[in-house]
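Apart from one protein chain that is not included, each protein chain of the complex appears where it belongs.
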Amino acid sequence: MSSAGSPPCQCIAPDVVLGRNVRLNAFVNLYGCTLGDDCMIGTFVEIQRDVIVGSRCRIQSHTFICSGVTLEDDVFVGHGVMFINDRHPSVAATLARTWQLERITIGRGASLGSGALILGGVNIGAGAVIGAGAVVTRDVAAATTVAGVPARILAPRQ
Amino acid sequence: MSSAGSPPCQCIAPDVVLGRNVRLNAFVNLYGCTLGDDCMIGTFVEIQRDVIVGSRCRIQSHTFICSGVTLEDDVFVGHGVMFINDRHPSVAATLARTWQLERITIGRGASLGSGALILGGVNIGAGAVIGAGAVVTRDVAAATTVAGVPARILAPRQ
Partner (left out) sequence: MSSAGSPPCQCIAPDVVLGRNVRLNAFVNLYGCTLGDDCMIGTFVEIQRDVIVGSRCRIQSHTFICSGVTLEDDVFVGHGVMFINDRHPSVAATLARTWQLERITIGRGASLGSGALILGGVNIGAGAVIGAGAVVTRDVAAATTVAGVPARILAPRQ
């Protein structure tokens, strides 16, 4: 249910850049990000500063997209997917401001299954498929399917 | 904390059918679904169109229930459980409207652990127990316990 008419149900910072025909569901929290045309953003989604989302992407409910992530066009992100931009997070590093952002890129037309975790520094190629619940610790080549904890190659996509 | 008095904290579409004595927590997003008597729906839960929830079910926080899911009576759904009604999601299939909904049924008195992922087409029998974090890719017989990624049988329930 879109709640475009109910501002208290959405937090959209003034610096968010929205393409044409973007559908934002209830209870989203967006700031400093750029969304391409015809995207759909599900309920309970947070997208942080400097994230770039291509056109026609579908971001399903309960997903978190952190700073440093770029999604190319036509990427499908399932429910409850978490991106991670720091492999060794700690309060000490946060307070000392010594942590370094690790970028993530998801190639055109890729599909990330629900509950997948994408670690910092990972690049996922165009058309790749990430299984539900996979923990992706390494790069995934284009048109390749991975699954498991940690994620391993299942089979090249036909 | 129930926020029944604070409409902006809940999105409940007019087509939702609620039984008697249903407790809805803050920040829920419900549309087109039917909930039986005495259910409890936790915070940050989304339940989609055509979902049927039996009586006395407890749906804990951060859980997503997609179209095509039926929960029989007395089902316990932990926190952050994600149901999946399409094993091969993609933006291309969504735009072409070629994807087919895969149904899921959860039998009476079953218990789904927190963080479990239930794939499309799966049927879980009455009284079955799904361990926390399990990725359930196949049917689970009644009174059976499964866990792991992918989920495997641990032991018949005593």
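Here the chain labels run A and B in written order, and each chain numbers its own residues starting at 1.
Rule of thumb we're sticking to: a contact is a pair of C-beta atoms (placed from the backbone, for glycine too) under 8 Å apart; a residue touches a chain by one contact, two chains touch by 3 or more.
Computed from a prediction, not measured in an experiment: that's the story for all the values here.
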item: Full-complex contact with the absent chain, from A:Gly36, A:Gly54, A:Gly68 or A:Gly115; value: A:Gly115
item: Which residue of A:Gly42, A:Gly80 or A:Gly107 touches the chain not shown here; value: A:Gly80
item: Touch list for chain B against the chain that is not drawn; value: 1, 3, 6, 8-9, 25-27, 42-44, 56-58, 60-62, 74-76, 78-80, 109, 111, 113-115, 129, 132-133, 148-149
item: Footprint left on chain A by the chain that the document does not show; value: 8, 11, 13, 27, 29, 31, 44, 46, 62, 64, 66, 80, 82, 84, 88-92, 94-95, 115, 117, 119, 133, 135, 149
